[in-house]
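Encoded as structure tokens, the structure appears first; notes follow it.
All protein chains but one are shown in place.
Think of it as A and B in the order they're written, each chain with its own count starting at 1.
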Amino acid sequence: MRIEALFLIGVAAFFGLVGLIYWFWGYEQSGTAMLLGTTLLGLLPGTYYFWWSRRMKPRPEDRSDASIEDGAGVIGSFPDSSVWPFVLGMGLFLVVLSIVFGLWLLAPGFALVISAAVGVTVESRRGGTV
Amino acid sequence: MTTLVERPVVHAEHPEHHEGPTGLLKWMTSTDHKVIGMNYIVTSLVMFFFAGIMALVIRTQLTVPSGAVVSNQQFNELFTMHGSLMLYLFAGPFAFGGLANYIVPLQVGAPDMAFPRLNALSYWLYLSGSITMMLGFMVAGGAAAFGWVAYAPLSEATFSPGSGPDLWILALALTGFSAIFTGVNLVTTIFYLRAPGMTMFRMPIFTWNMLVTAILILIAFPVLTAAVVMLFCDRHFGTHIYTVQGGGVPVLYQNLFWFFGHPEVYILALPYFGIATEVIPVFSRKPLFGYKGMAFATMSIAALSTGVWAHHMFTTGTVLLPFFSLLSLLIAVPTGIKFFNWIGTMWRGSIVFGTPMLFSIGFLFAFLMGGLTGVMLASPPIDFVTHDTYFVVAHFHQVLFGSAVFAGFSGLYFWYPKFFGRMYNETLGKLHFWFLFIGFWVTFMPQYELGLKGMPRRVATYPAGLGWQNLNIVSTVGAFIIGFSFVFFLVNLWVSWRKPVPAGDNPWDAHALEWFATSPPVHHNFTKLPPVRSERPVWDFHHPDARTIEHGHNGHGQLVGTGAGPRQD
Partner (left out) sequence: MTDEPLRPALTGRRRRGALVLVGVALSLLLGGCQVPDFFGFRGATKQGHDEFLLYVGTFIAALVVGGFVGLLILFAVVRYRRRNEEMPKQFQYHIALELTYTVVPIIIVLILFGFTVITENRVDAVTPKPNLTVDVYAFQWGWEFDYPNHVVVRAETTTDPDPVGPEGLSGPQCSPAAWCLGPGLILPSGETTQINLRSRDVVHGFFVPEFNFSRYAQPGVLNQFDFTVIKPGVFRAQCTQFCGLYHSLMLFHVVAMPPTQFQTWLTAQEPTTSLNTKAAP
């Protein structure tokens, strides 16, 4: 986890630095704002991971000497198939198209979006035990 | 239904899978990264063919002065859609949605992406985005006609009325979210689902590049989405963010767009660098030269690329020239490192010219030329001359075409046996390469000279008597050679479909974990995994006595070949 954390903190450090230089060289606002946002993008998860990495034992994938057996056990719960992403995607598609082709498309659009939201929740309740 | 996937330990039996849905329903409901990846690959190739046909129409129109194949309006729609399809719907999704989706979980030894349902949603958003963009051709007023960059205020409702531009904006919003979701998914997969022993610095460079690309996507795409949503508000809700009349700032659009746009160029390039970096070592029978340098070069390219957006705005007269030109020039350094590492990998190797290798070498030459002219463009005074001329068109095609087509098809041929468990036909593959390679240089080299002679880009016609005609004719001929080369590709697909030649799990004697899975890999990928002791576990497994030598240590350096026992299949 340490390397991952440092990777993200590196993102933050670099853009923090560039942002500072940019601001004090040109006083241009939009670019500085975006560079600041990018700094935060690295900083928030980066420091969180770093905090964690010092509190946990290195995972098998962090250790160069780990054998496959060290990682034995359940990795996680993965769906075999699910229709809800498709339903949600088509719902959003209709919602977007409604802006151009007529607001009536919002009705089927939202119907699909809501049913997908319900469906996926029920599905993962039932299937996901981890 | 969900399955609790356990870590496959060597020899462990994988639980048999129940019969899931088949046919269309399978395609619609699958959350398997391999199915989704293949959906992406097929859809993006379809987009590539549409955009390619548009390119041929554009070239036909420009063959001679005052061409009259299409009208001005049609021409403007065509180049806009060509560029938009190629960039937003082909080059990005092909690598990042398609190959990354398929290959990265395999390369890190994971059973699937971290969020399989989100992954499926990404694809459906991408597909609907693609359809939305193409719908532009069907509405009154035609498709968007303001270039793939949609500069405000040209893209405002006053100058670009109609619903074609709206559809274009909405398509970007849809595909933008799709890319962001895939980005989140990939980062999580890479951070959390690696096989034991696969430390960050043992990940294949392809995976590294995808990780870095994912970060770039998370940096850049939200800005694009915000920029086009604000544009949409300007168009419909009476805001004046980019119009002078209401106190807005048109240049803001360019700043926002290019803050996305330049990283986007690397979002389109880095995955393809990753492909070449997989292919070259395998076909040279050597480890990648300077692996760590390569990983750091990727990171620094990505970092620098986010600080250079305004090199597309040198001629606006409103940007800090030295800052942006210095950062842009500096990108040449990590890029150079990559080149020398590729060369170092081939050096004293034993190179086989399989089709993937030929395409990767083609990529090296194309990218070398495009990269050098890129360095020239990074110098503002030179950009003042070449900006928005055919010089730039030639430059970015050499980079983008070199990456997305040469390296992209290199990857497609390379992983084809893994995808389908069958081989393609080498002769047809090589013919494809040579026609493409020749067509490529014939098409784009004359465009440099056209640009230097002052031919602007995005012009529907040009007057006679300027000395541009012969160069344009050559360029058009080249474009048709390129178009023709893809016939070999299609025939190849057809041949391997009708007369399958089994490929085996590891036809190339390759390096990374995907070659340890069956071809095509089973649901949830692995039934066994080799020990991971270097960045090429599969090679180590099959060559227990061939160790990697750290140069200068005379064989006594870090020992990375492990000898995990004899070949087991």
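Quick note on the criterion: a residue touches a chain if its C-beta (ideal position, glycine included) is under 8 Å from a C-beta of that chain, and two chains touch if they have at least 3 such contacts.
Quick caveat, the model's predicted, so the values are computed rather than measured.
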### Message
Among B:L25, B:V244, B:V487 or B:V522, exactly one should touch the missing chain; which is it?
### Response
B:V244
### Listed residues B:G162, B:P222 or B:G293, member touching the removed chain
B:G293
### Query
Where the complex has a chain not shown, which of B:V375, B:I438 or B:I473 is the residue touching it?
B:V375
### chain B, residues in touch with the chain not shown (by the definition above)
72-73, 76, 145-147, 151, 153-154, 159-160, 243-245, 249-251, 284-293, 315-318, 321-322, 325-326, 329-330, 332-333, 336-337, 339-344, 346-353, 361, 364-365, 368-369, 372-373, 375-376, 379-382, 384-385, 387-389, 448-449, 452-454, 456-466, 543, 546-552, 557, 561
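Going forward, only the chains that are shown with their structure count from here on.
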### Query
Within the complex, which stretch of chain A touches chain B?
1, 3-4, 7, 10-11, 14-15, 18, 21-22, 25-26, 28, 30-31, 34-35, 38, 41, 60-86, 88-90, 92-93, 96-97, 99-100, 120, 124, 127-130
#### Entry: chain B to chain A touching residues, read off their complex
1-10, 17-18, 20-21, 26, 28-32, 110-112, 116-121, 123-125, 127-128, 131-132, 139, 163, 166-167, 170, 173-174, 191, 193-202, 215, 218-219, 223, 252, 255-256, 259, 299, 303, 306-307, 309-310, 319-320, 323, 327, 523-524, 529-533
